[in-house]
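Notes follow the structure.
Apart from one protein chain that is not included, each protein chain of the complex appears where it belongs.
== chain A ==
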Amino acid sequence: MSWDSKSPKISKRRRSSTSKDVPTKAAKSASLKALIIDNGGYTIKAGYNRDEEPQIIPNCIMKAKSERKRLFIGKQIDECRDCSGLFFLLPCEKGYITRWEVQKPVWDQLFGKDVCPINDNPTIITQPLFNFKSIQDCMDEIFFEEYEVPSLFRCNPTDLAYLNYAKENRLSRNEACLIIDSGYSFTHIIPYIKGNKFIQAAKRLNVGGKLLTNHLKDIISYRQYNVMEETYVINQVKEDTCYVCEDVKAELREAAKPFSKNTIVKNYVLPDFNNIRRGYIQQANKTDEKEESCQILRLNNERFVVPEILFHPSDIGMKSMGIAEAAVKSIYSCPKIDRKALARNIIIVGGNCKFPGFKERLYAELRSLLPDLWDVKVFLPSDPITYAWKGGGALLKLHDFKSNLVTRQDYEELGSAIIQERFNNFMIDDSRLDDSSKPPKEQTNFKYLEKLKSRSIFGKQELCPSGSSNDPTNEENGAASNSKNEQGEDGIVDSNKEESNSVSDEASQDSFQAVEVDKGKKSKVTQEKQSEDDVDIDSDVSEEDLTKSLELFPFGTGSYL
């Protein structure tokens, strides 16, 4: 509520463009034609930045039982008559390219004359977060030496999604966003703060579309037909029938009803690759002649239990948190100032977002997990699969983009290592990168802090020896133990000021908090001569606690504790 009015509507720096340099930029971007490739684990989205829509090409080589002596590379699968029992050769393992013997032919086919030739244009290709060095080496070699691209750029698909969102919504650079990319191999949750990735708070959930398809295949094979070999068909079944429900228990009750009264149970006509090329859900009261000879799959609770894994991986025994929980955790590992903005700019991309009800469910879960006063908004693009690809256009329009492009000359002169630095550090703030050297630094700092505390610079309060107060993952603990300190201190020093404040309204409390935060920061900085993220976060938390508890303990908490 209060932040709505506070958030600056007029931003000084817009990512997209300011009025001044529109003409020059427009001219530039018009002259720049680039090939954009979103190299996903299951499909490649490729096309030129001027194209409306990318081509979506399977990123795999397939072998069919019916057609021996032939491989179907990428798009060629359209030529395959009988897609039963397709055997997949996938280039990616857990989202990272490890089988070059598969990836190379797929690219060869993709960049061939009749699909999407490179023709000496700059190329932008996506790579997953923390793409391994050896994979990047190979990509460099393939693109510069084999395909001879004049210039290359690599970034994460979430970068592109962020840029696209920022452009579409004319977002100010200060507005933080949370991108959730739920794809075939995994689900990434990455916060963007001030236009940069905040990788310390990034999360990966090892659940993707592949796992869901395999799980569905497994349970159908156990309950009805053996479809273990029909990954391709079952993937279509998943796409056609599965959805995310609002409340599992209620949905299960509905599914438990007899089939006549049950709205969930559906008959799915499996393709026979003779008359029916792609399966479909059978209409309730119409019986087609065609269908009589076909196999029919009855889907009931499978329809919503399978996508549930995204929200509760523990359903299949995975020791991992679900997508909503991870998103909340990610938000809470970000600096406090940005958290509200993150909650109101959640963008979901990737194929799993196409499950009906996915957005609503995610919203409901986030809403219940995040504080009441925060606005939560989940944005689902019209096509979550190509959304990142479309961000390529926004990337080209960045004013400093041309300087980021790595030319073949750069590659030859500087070598892979340096240009990879450039790719990997794209949209990562350098100062934040320094912060990311947290683990060792944190410890030393903490020891330092401990020493300071023991010299009672912080006031009269007693030391809290628990190490948890500095652990961002264990925030509640930290807040609790820390608040003790801060309360003791502030209760003594400025109790008057705070008393008056506790009467005033929310907004002023907020600003007061901000002042306090600044004060805390400054004092600590001067004391330590070293600003450090974690301490700041902790102090934020503790001060929030402090203001809350002040209403309860207006005269300080020393006596109560």
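Following the convention adopted for this analysis, contacts are C-beta pairs under 8 Å (C-beta built on N, C-alpha and C of every residue); 3 or more make two chains touch, one makes a residue touch a chain; residues count from 1.
Operating definition for what follows: contacts and distances are computed from a predicted model.
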- Task: Assign the chain not included in the display its UniProt protein name, restricting the answer to "Translation initiation factor eIF2B subunit delta", "Nuclear cap-binding protein subunit 2", "Zinc finger HIT domain-containing protein 1" or "Trafficking protein particle complex subunit".
- Result: "Zinc finger HIT domain-containing protein 1"
- Item | Listed residues A:K33, A:R50 or A:K65, member touching the removed chain | A:K65
- Query: Out of A:I57, A:L211 or A:L380, which is the one that touches the chain we can't see?
  - Reply: A:L211
- Query: Thinking of the whole complex, not just what is shown, which of A:Y48, A:W100 or A:Y280 touches the missing chain?
  - Reply: A:W100
- Message: Which candidate, A:K45, A:R154 or A:K203, sits in contact with the chain we can't see?
- Response: A:K203
- Item | Option touching the unshown chain, where A:C83, A:L129 or A:V244 are the choices | A:L129
- Task: Just the residue numbers, please: which parts of chain A touch the chain that's not shown?
- Result: 63-65, 68-69, 71, 73, 85, 87-90, 93-94, 96, 98-101, 104-105, 108-109, 112-113, 129-130, 132-135, 137-138, 141-142, 145-146, 148, 199-200, 202-206, 210-211, 214-215, 217-219, 222-223, 228-229, 231, 248-249, 252, 255-256, 300-302, 305, 312-322, 325-326, 329, 433, 436-440, 473
